[in-house]
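Please read through the structure below; I'll follow up with questions.
Here the complex is missing a single protein chain, while all its other protein chains stay put.
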Amino acid sequence: MSDFTPNEMMTIAAARALSNDDVCFVGIGAPSAACNLARLTHAPDITLIYESGTIGTAPSVLPLSIGDGELCKTAITTVSVPEMFRYWLQGGRVTVGFLGAAQLDKFGNINTTVVGDYDKPKTRLPGGGGAPEIASNCGEIFITLKQAPRAMVERIDFVTSMGHGKGGDDRAKHGLKTKGPTMLITDLAVWKPDPVSKEFTVATLHPGVTREQMQESCGWTIRYGDDLGETPAPTAEELEVLRDLNARTKAAHGG
Amino acid sequence: MSDFTPNEMMTIAAARALSNDDVCFVGIGAPSAACNLARLTHAPDITLIYESGTIGTAPSVLPLSIGDGELCKTAITTVSVPEMFRYWLQGGRVTVGFLGAAQLDKFGNINTTVVGDYDKPKTRLPGGGGAPEIASNCGEIFITLKQAPRAMVERIDFVTSMGHGKGGDDRAKHGLKTKGPTMLITDLAVWKPDPVSKEFTVATLHPGVTREQMQESCGWTIRYGDDLGETPAPTAEELEVLRDLNARTKAAHGG
Amino acid sequence: MAKICSLAEAVESCIGDGDVVAMEGFTHLIPHAAAHEVIRQGRKDLTLIRMTPDLIYDQLIGMGCARKLIFSYAGNPGVGLLRRMRDAVENAWPKPLEIEEHSHAAMANAYEAGAAGLPMAVFRGYIGAELKRVNPNIKSVTCPFTGEELAAVPAIRPDVTFIHAQKATRRGDVLVEGILGVQKEAVLAAKRAVVTVEEIVEDFDDVHPNACVLPSWTVTAIAHVPGGANPSYAAGYYDRDNSFYIAWDKIASDRDAFTAWMKENVLEAGPDIFAERVKGL
Partner (left out) sequence: MAKICSLAEAVESCIGDGDVVAMEGFTHLIPHAAAHEVIRQGRKDLTLIRMTPDLIYDQLIGMGCARKLIFSYAGNPGVGLLRRMRDAVENAWPKPLEIEEHSHAAMANAYEAGAAGLPMAVFRGYIGAELKRVNPNIKSVTCPFTGEELAAVPAIRPDVTFIHAQKATRRGDVLVEGILGVQKEAVLAAKRAVVTVEEIVEDFDDVHPNACVLPSWTVTAIAHVPGGANPSYAAGYYDRDNSFYIAWDKIASDRDAFTAWMKENVLEAGPDIFAERVKGL
């Protein structure tokens, strides 16, 4: 099979990592597509939570914003934002949090705040939003990202959200009991942290992706797992459901 | 007029102290009767809050408990108990709190916890409930009480709720900006704190009450205000509305 | 995901001797049937937590199930004192009862902190009040911005919470309406939660989007026990049996009368008697 895009592969690989029992804190974009794809395929009872306060949503089309009306209409309940962050996220009720990144280092630390110096930024980015506490309070974190040298860097300019810090047991030293980033799903590969160093290593390459492509799109020297494999290509069902979802979304949100 | 009971006089005197703009934190018993009497006479827009979370209630009969269904049915909104204590009481949104007392001293400090030693009580009373924070967070406090020597004592066995502490500016020394007890309404008199010492002094005696009756029913040496007056007797309207309310209540709650 | 099962099974699987237990319901929706099942199954050495330990805790204490009580107002609401609790505190009958006493504000905040996954609750409380002197679990923190000293109490984190609610769906979502008390917080703060309900329905069609719903995955077990809050009430189903609250004062005033009542109405009865009791209320 070759009739799928890298973006579809990324979304499908992320969806596969989710199970029926998961409670996911969902962000807009790739995470939202992945979570809803999981719900529409192998994990029909997965619980999706958006930070707008909507719990147990089942949108028929993907929301454009974190607070679309569709999320509330299909939710089991909708709570206030303070309650969302206190009882549900900080309360330890979320098993998987999804995060994206403008800059990412090999230990899964994330920058979405500034490029350059904080006080005199080259580029002012949107900021952390929910990310700093999603990163620490969810059971584990999946990161999704399109690989690019300026996104995957040796040293990020600002630590918006802690991943594995300096690696090793740095999270535990910070008093954290949650697992932190356990998976990085890109348009080219699936990465997992080394059990000891916590450095992201490549677990599987998406079909057709070469090591040259990988290194060209990553700012640090890539390590590969000993049992490097290939990400299974999207199945016909996965592709069909994802494309249907995207088509419905496009039709619903119009021009 | 003499066809009213001391209890009716107490309730009516307390009702008169309330205004249309007040937001009252209401306890069961005499306070509930007084607040609803005020609502049914001169203060139709008064806001009544019960600690069960019911805000802006207008019960047609007096509730037997703090969480009767009638309170919720007639409320503008019903919130959770944590919200009640955080946003509404501690948030400083209540102008008048009513408290009763098993023991009261002349500075308005209240005991509803134990008679005797805390660890080996002669009598274990119900405890503070909402009172400790009602006493500190409401704009001002009205206390209602039937006078008796064992209720009005020189020294209470346990300070459940702070009134004026040791008197004078003791509340301010505790960092409190609220007024504390500004009125004590009993079956025999209306008392107000001395502006400087904060000791309760008698402002008005209810019709027909003598100084001898007063001192016999009070464990501390009573001080009278320089401009001691007589509490105006209940009007026909006040009595009628109160008795109607009590009759409706009795009929509704049955045997 | 919540398991829908019998009350006996729910109690059997969710609570053990020595557990820290919260049974909540603020006048409304008090889980009487569940408390009776705990008594019937003979649990002991429980630490009981409840803002207003009214009749159900008087019964648990009088039957010797408790070793400790954490509370903020121990009264029979609208009637008077709790006579079995008093007998335990004053005379150690049937056994001694350790007490940890707070204010309502402290308990409400402590449940909130438990639901929020925090180790403590911070609030403006206990100012000039003497409970601080006798309860070592009342401490303080200083605001790093203003220097104000605020009260701090430990978060409540029960091993198991029991509540009664109006409805559950077959998939196990629970709906609570009207006077909510601290039930949502008590469930979210607990390791396990048992809910008795008036009704099990297919779906909460047309329920308000902001209604208090506890999703299935926050609840351990659900038992269908119509009338299970009696003599408390369930808004939309039946009223409060005020006369029983008055009657309880007499029953509880005498050790033998109490024991006889418990034998007849709890030990030798089952949860199905509750549906009978609320007929006509």
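Side notes on the structure shown:
Chains here go by letter, A, B and C, matching the order in which they are written, and residues are numbered from 1 within each.
Assume contacts are C-beta pairs under 8 Å (C-beta built on N, C-alpha and C of every residue); 3 or more make two chains touch, one makes a residue touch a chain.
What you are looking at is a predicted structure, and each value in this text was computed from that prediction instead of being measured.
Within the full complex, the chain left out of the display is in contact with A, B, C. Only one of C:Ala92, C:Val141 or C:Ala257 touches the chain withheld from this view, namely C:Val141. Listed residues A:Ala17, A:Ala58, A:Leu125 or A:Ala148: the one in touch with the omitted chain is A:Leu125. Shown as candidates are B:Thr47, B:Ser65 or B:Thr249; the residue that touches the absent chain is B:Thr47.
Within subunit B, the residues in touch with the undisplayed chain are 21, 23, 45, 47, 55-56, 72-73, 75-79, 86-87, 90-93, 137.
Against the chain not shown here, subunit C presents residues 116-120, 122-124, 137, 139-146, 148, 150, 152, 154, 177-178, 180, 208-212, 235.
For subunit A, the residues touching the chain absent from view are 28, 51-54, 64-69, 71-72, 78-82, 84-86, 89-90, 113, 118-119, 121, 123-133, 135-137, 158-162, 165, 170-171, 174-176, 253-255.
Throughout what follows, only the chains that are shown with their structure count from here on.
The chains other than subunit C, kept in their positions, cluster through touching into A | B. Using CA-based centroids throughout, the chain positioned farthest away from subunit C is A.
Averaging Cα coordinates per chain places subunit A and subunit C 40 Å apart.
Between subunit B and subunit C, the centres computed from C-alpha atoms are 28 Å apart. Across the assembly, subunit C contributes residues 112, 184-185, 212 that each touch 2 or more other chains. Shown for subunit A are the residues in touch with two or more other chains, of which there are none.
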